[in-house]
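So the structure is just underneath, and the comments pick up after that.
All protein chains of the complex are present and in place, except for one that has been dropped.
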Amino acid sequence: METFTIQNSILELSYLGASVLFILGLKKLSHPTTARAGNLWAAGGMTAAILFTILFHEKEGASIGNIPWILAALAIGSFLGWYASVKVKMTAMPQMVSIFNGMGGACAALISLMEFPHLQTELALAGDSHMFTGPAVAILLGLMIGSVSFAGSMIAFLKLDGRIGDIKHPILRIVNLTFLVVLLIALVIIMLIQPVSGNNWPIYLFALAALIYGVTFVMPIGGADMPVVISLLNSFTGVAAAMGGFLYDNQAMLTGGILVGSSGTILTILMCNAMNRSLLNVIIGAFGGASGSGAEAADKTVKEISLSDSAVLLSYSQKVYIVPGYGLAVAQAQHLCHDLDNLLTDKGVEVKYAIHPVAGRMPGHMNVLLAEADVPYEKLVEMEDANNEMGNTDVVVVIGANDVVNPAAEDDPTSPIYGMPIIKALDARNIIVIKRSMAAGYAAIPNNLFYHAKNRMLFGDAKAVLQKLVAEIKSL
Amino acid sequence: METFTIQNSILELSYLGASVLFILGLKKLSHPTTARAGNLWAAGGMTAAILFTILFHEKEGASIGNIPWILAALAIGSFLGWYASVKVKMTAMPQMVSIFNGMGGACAALISLMEFPHLQTELALAGDSHMFTGPAVAILLGLMIGSVSFAGSMIAFLKLDGRIGDIKHPILRIVNLTFLVVLLIALVIIMLIQPVSGNNWPIYLFALAALIYGVTFVMPIGGADMPVVISLLNSFTGVAAAMGGFLYDNQAMLTGGILVGSSGTILTILMCNAMNRSLLNVIIGAFGGASGSGAEAADKTVKEISLSDSAVLLSYSQKVYIVPGYGLAVAQAQHLCHDLDNLLTDKGVEVKYAIHPVAGRMPGHMNVLLAEADVPYEKLVEMEDANNEMGNTDVVVVIGANDVVNPAAEDDPTSPIYGMPIIKALDARNIIVIKRSMAAGYAAIPNNLFYHAKNRMLFGDAKAVLQKLVAEIKSL
Amino acid sequence: MTGILQFFWDNKDLIFIIILSVYLGIEVISHVPAVLHTPLMSGSNAIHGVVIIGAIIVMGHAESTLSLILGFLAVILGTLNVVGGFVVTDRMLEMFKKKKK
Partner (left out) sequence: MTGILQFFWDNKDLIFIIILSVYLGIEVISHVPAVLHTPLMSGSNAIHGVVIIGAIIVMGHAESTLSLILGFLAVILGTLNVVGGFVVTDRMLEMFKKKKK
């Protein structure tokens, strides 16, 4: 514990201020109208904490040295971070977040790696016979959690970027559990060794094991579940940062880390809830699979609609709702979708988009996607409001969406998605579904909507179909 | 600061537990389904804190003495508190809360009065030349806030119980402000005197001044605003308790007090918001007075309805909504209201109650009032839901309500209640208003509903009118 | 200035706890529906009765008869606040028991 000096006190005051700004920032971030300001507030708190640390931090009377190097590192990091964030495509945001999260984890792990030898010498000087102390726990946990978070985030990034696929094998689950147990045992063993044993290989091995665990932890989880995993790893990194807070008795690191740790955990759970799943279910990687009503499909017939019929139907409607889904994003057909919208609007048709909160593969996916294609915000209608208007809608055009319009969520209690709110396409007068085949979506369950009398399928890749449809309408 | 002993540590742990229980209790108290459990949780925390204090508290090595006396005091207080709470009439609850709040304030003030001489001797022994220390601030603030809260609560009680009226005079506002300034100056002066000046009269005078300030603070505020004032004084007492927490370095007192202080302040503001007023407006005691549309009333005619016509109209309706208000409570006509309801229900009429959140003079007033008359909960419909059903309601019977059905809140932007949500009686097919005269309600503004073509007045005291109406319907 | 910084330094943990508690008090009740205003007021009224702990401490270490008597009074008042507060709240909430939101 440092003693009172004016510098120390100012520094603590700035940390207190930063902590408060983090809290208020998080609060504001969770309301649509204040979210952007909240982000700025948190950034302000961070800037203050960094600045005051450089100016006023003291350790045993010595203030911060190597300032040119520190500033250089800050400049390089800022430039790279800024550049990457500005250049990244909107739809690749989750990958980016995952990378940044990994950087934080790696930073926490590096700090632990460097502080471990310091602690060793300190304890050896004090004549301790083992390392079983508070700081050692903080260092080792920080190293472990930071490494897991780093490795896991990198895998999540690679999966989201489509560079590696899922490796699902029951054995991985056992490997996983074994590694976790080994890690925890190793943690205890390291704390029991004598402080200055000369070589540091146990801690390097420990770090390596943690990295491997991070890989095997994320590997079997489905690529589509990565947003949830990133949120979870995000809260891990928070805890790792809090460990640093313990170590340095640093209020800002402690509060910042703990806040992210707890709110991140809740956020992860909220994300799962929005998809009607449990966190365990996501991690073990098993969605319901075939539901009870799967067999029924065989008997039913599906009606198709031709491009020209679709064009006529749409052109002579009064009100059309577009329901975008994951397929629209995959096909990158958002601009064509907007073209279709413009074309119809010119003909006097009222066109709106019904946005399901978990359509796509990350929360807000559809908002981001359509914003990229310059669709005006007023046209994006939230699920509940859209459902209220379905009754007087002439045509609902479902583009690459599946689960979010599956009526099983409402009428089949055996379905794994039962209870999830859906967009009630069935309430509209006509339905057109654009997708490539009868294949299932993310939840891997059949969709009875496709067999409904009101429904017509328009098979094909969303981009190709929309292209032809737009041409057809133009030539009417 | 005490040093570590097992006892001390257990005591601190119990205080930590109590603090957490207070937080969770408050959280649960603010949700309808968990409110009762929340109250129990908080009570559990309190019991633990008291018990462990008696068992484990130590001061300079001495544990708690005089235990028989303490237990006796606890027993007496518990019996009195329990007896009073069980016997009090539901509608007199706010008075009761006010008294209990005053007791807490008095307790805090007494503690300060006793600790002051202790501190004096302590500081004198240490050779200090003045009392300007943290503990002195805590003691004096505790004394001041506790006394204000005590005296203010007593006045609020007397007003609510109808034993004293409002004393409104512009000069009181000046007296008020003067007293506040004098109190704060006295606080500083006392801190500058020498510790052992021998006599304690300055602090007794200080306490007396605080008591008087409490009286003059509440005196000019309208009796109808007492629930808001009690909530405010409640948060004051919280702060006084927190001062005790400082003094004894006691976690439970500190957290409990601060929590009540902050949540009580917010609650006070929420209560004001629900009535569309500001806290300042309540304290200064000025509601809008005559609104712009006041003059119009003269030209308009009011249509009355006879008892027999009312009886017939009600008996042959399909659906009737009763809108209870403050007048129903004043007339104590809730049982008759229930009789009317039973009678009509027997005739096959669907009868429900539309409950406005701030009808009456305390939040939940109507719920409590009608529950006392054994009206089943299912029949009490919240404002929004009731408003949705108004369209297919045959008759709305407004009994002793006024502001909560005033359409000016919706259509007259110059009205002081503009923006307050109301029960939309105008949407129903017929309206009957039972009240004694054309007099205004709490907000002191005219009500155009009474002049509307759909509306019929049934003048008289609610109890008398309902009695006759019930008799009339029976004789049909 | 130095005085304030010194004070802050000596009490930094306490100050931080207070700030967090204030904010938590606000957050925790900010979504309360109007019908619960009175029970919530009454329940939090009971919570500040925690001041009774101070009264018990004073009484437990009272040296003179006067402070014993005053302490006795203070404990009674505090208990009234606590017990009365919780019981009254419970009675009020009983009224709402079948209300679901």
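As written, the chains take the letters A, B and C, and residue 1 is the first residue of each chain.
FYI, a residue touches a chain if its C-beta (ideal position, glycine included) is under 8 Å from a C-beta of that chain, and two chains touch if they have at least 3 such contacts.
Predicted model only: the values in this text are computed from it and were never measured.
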{"item": "Chains shown that the absent chain touches, full complex", "value": "A, B, C"}
{"item": "Residue of A:Ile10, A:Cys107 or A:Leu158 touching the missing chain in the full complex", "value": "A:Cys107"}
{"item": "From B:Thr53, B:Ser98 or B:Gln251, residue that would touch the chain that is not displayed", "value": "B:Gln251"}
{"item": "Sole contact to the chain not displayed, among A:Leu140, A:Met154, A:Ala210 or A:Ile230", "value": "A:Ile230"}
{"item": "Which residue of A:Thr53, A:Asn406 or A:Asn455 touches the chain not shown here", "value": "A:Thr53"}
{"item": "Contact with the hidden chain (one of A:Pro195, A:Gly222 or A:Pro363)", "value": "A:Pro363"}
{"item": "Touch residues of chain A, complete complex, unshown partner", "value": "18, 22-23, 25-27, 29-33, 35-36, 38-40, 42-43, 46, 49-50, 53-54, 57, 59, 62-67, 69-70, 72-74, 76-78, 80-82, 84-86, 88, 90, 93-94, 96-97, 99-101, 103-104, 106-108, 110-111, 113-115, 134, 227, 230-231, 234, 237-238, 240-242, 244, 247-248, 250, 252-264, 266-267, 270-271, 274, 355, 357-358, 362-365, 367-368, 371, 377-378, 380, 382"}
{"item": "In chain C, positions touching the absent partner", "value": "13-14, 16-17, 20-21, 23-24, 27-28, 31"}
{"item": "Where the unshown chain meets chain B, residue by residue", "value": "4, 6, 8-10, 12-13, 16, 19-20, 23, 27, 251"}
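Just so we're on the same page, only the chains that are shown with their structure count from here on.
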{"item": "Chain at maximum distance from chain C, centres defined as averaged CA atoms", "value": "A"}
{"item": "Distance between chain centroids, defined by C-alpha means - chain B, chain C (Å)", "value": "16"}
{"item": "Interchain centroid distance [CA atoms averaged], chain A/chain C, Å", "value": "41"}
{"item": "Residue numbers of chain B (touch at least two other chains)", "value": "none"}
{"item": "Multi-partner residues of chain C (at least 2 other chains)", "value": "23"}
